[in-house]
Every structure is written in structure tokens, then in C-alpha cells.
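Of the protein chains in this complex, one is absent; all others appear in place.
== subunit A ==
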């Protein structure tokens, strides 16, 4: 059972990204107003903004946390063609007592000639590595050789994907059987350019990233991409936000360890949903990769869940403003799970949008509920 409530974010423009830290106790948001905010969860489960500062000279597209073992570290990327690494420091002032924390810029990565569209830290077991991708189609992998000194980053790899990149995702698997792998999505809308999702794999022998797979069936612009937390599974699952929600399963085929060729995958489409009726903007996995959330141009957030047969079903819809979907007044909890409700949710849900006749509530208050 989920209950939605609104939080007064106080950004002056559209919020582009929201990101939780490892423990889910801190959150970072970034916006078109060129600023970033850090939120800490208080004892009463309320989110308090503990830092807000201007970061870039353009819209800030994405923000992401490093694993806490590297300290309190954030990275952001922007339309201003840069990516920045931030670190929280405890200053001499009494910031903490006022409930404020201080973030300082550790480095600015200026290699891109165009808007930097996504930034992601590599999985922890690879060390402190940061990846950016930009509109000119270059994926850059940086490494901080000394994790104590975040002002030094060296550009380790440059992958040219030849298509304008919109999003990247690391394969989070820490298994030694899986080589480091990164998926890159392109928002190029020209369908004749072929597959818009490319997967690159690190090769121990050549010490380079090589293309392992292109998902040729994804020909429309890709807006977001997310590898599912692996959790010791023998295969990888990739969610893609394009004109619909797609879930791919990549089963690595056994290869002899001596060969330096990239791993071959058996690619299966697990699910494909067009119930957003239009472009899908974001996809996100929960920690066990058993729940997928997606958002689309219908202004709705949809939750997807697989049953034991790997059949993915919609288990919840919430409007962007937290209100229940019109036509289904009240909490969805009562009807979800029943067969009839399921079919209604899976079918074409005509887009309806709520009207806010009153100003949006500033105070947090419970809204409609949905089932996990």
C-alpha cells in the first residue's frame, strides 16, 4: 500500500531529476533554475532541505549520489556542457546547527562540447568512477585514482556512440562473472539510424570498452534507461523509456574465458507497454528489481510488477500531482489485484487530466493510495 504526499520543493523552475542516496535517507533534486537542493529525512519522516545552491549556468539535467563509502559525494550535469562533482564538508561555521550543510565543488569536467545529458557513478566495486554522456554522442568514463582527493579525475575512456546520447546506465552486478557493462540510450528521433540502445562491455584483455550489443528493435528516441539491480541473478534486465515502456532480458551466453570477444547475449523482450499512450520519460527500478516505475506524457506514474511467470502487469497508477486517476475515485487499493481492475489498468487508459481549481497544497498531506 502506497500513500502519496506532496513536498514543497521550492524550486523556481521545472525539476529535472530526483535521486536518493544509498540508504534512502538523503535526496538530491536539480532543476531548470540552475540550482540543486539536498534533502535530509528528519526523525519524523519529513524531508528537510539542508542545502540549496546554484550549481551550473544552465538547466541541471541529472544528479546522482556516489556510494557512501566514498563520502557524501554528488555529481550533476547540465546544459552548460559541464559535469560537476560536489562534496559535503563540515565547515567551521555552525551550519549544521542551523540544519544546513555545505557542499563544495570538487571538480568541473569540461571535456564535452555539448550539453551533458546524463551522469552516473559506476558500481562501487569498480572504485570511484564517474560516467557522463553528452548530446554529441560521446560517453566519457572518469576515475578518481585517489578517493581521498576528489579534485583529481582522469579521463579513462571515451566511447563514441555516433548518436546523440540522452541517458546511461551501469550494470550494477558485482559478480565476477559479469564484466563491467554500460548501456547508452540515444534520443535521436530518426528511426532510420537503427537501434537507439547500445551496450558496451569492458574487455580485460584490451582494457577498452567495446560494443557488445545494439538493441535493434528500439528505433525511436530513448529518454531513459535503467539496468535492474542484479541481486545475484544469472541474467541482466534492462528497462527502457522510449515511445513505450520496454523491459529486456539479457542472458549472457557462456563463452570461453580465453577469447577476447565481447560477451554474446540472448536478448528477450520481457514486456512492452504503451499504456502511457505517448512518450515515456523515466523508468526506475526498486532495490530488488521486482517493481518498475515509469512516467510518461500522460502525466501519470505507473508501477509495474512481474508475477512468478515473468508476466509484467500494471499494479498502480498515480497522477503526476499525486491524485488518483480520474474515473477511479478514492484510493486504488480496493480494486487493485482483482482481475477486472487489472485488465482495465492494462488496457488503454484514456488520458484524462485533473484540474487544480485550488492552489496546490503546500503542506504535506496524504493523497491517493495504491498497492505495491
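Simple rule for what comes next: a residue touches a chain if its C-beta (ideal position, glycine included) is under 8 Å from a C-beta of that chain, and two chains touch if they have at least 3 such contacts; residues count from 1.
Here is the rule we use: contacts and distances are computed from a predicted model.
Trainee: Quick one: find the hidden chain's UniProt protein name among "Large ribosomal subunit protein bL19m", "Translation initiation factor eIF2B subunit delta", "GPI-anchor transamidase isoform X2" or "WD repeat-containing protein mio-like".
Mentor: Per the UniProt record, the undisplayed chain of the complex is "WD repeat-containing protein mio-like".
Trainee: Using the document's definition of touch, tell me which of A:7, A:126 or A:147 contacts the absent chain.
Mentor: A:7
Trainee: Looking at the full complex, which residue from A:52, A:217 or A:286 touches the chain that isn't shown here?
Mentor: Only one of A:52, A:217 or A:286 touches the chain omitted from view, namely A:286.
Trainee: Given that one chain is not shown, which residue among A:174, A:206, A:268 or A:311 touches it?
Mentor: A:174
Trainee: What does the interface between subunit A and the hidden chain look like in terms of residue numbers?
Mentor: Residues of subunit A in contact with the hidden chain: 1-20, 22-27, 29, 31-32, 45, 47, 58-59, 68, 72, 79, 88, 90, 92, 96-97, 101, 115, 135, 174-177, 189, 230-235, 277-279, 281-282, 284-291, 293-301, 303, 305, 308, 310, 318-322, 326, 333, 337, 350-357, 360, 367, 369-372.
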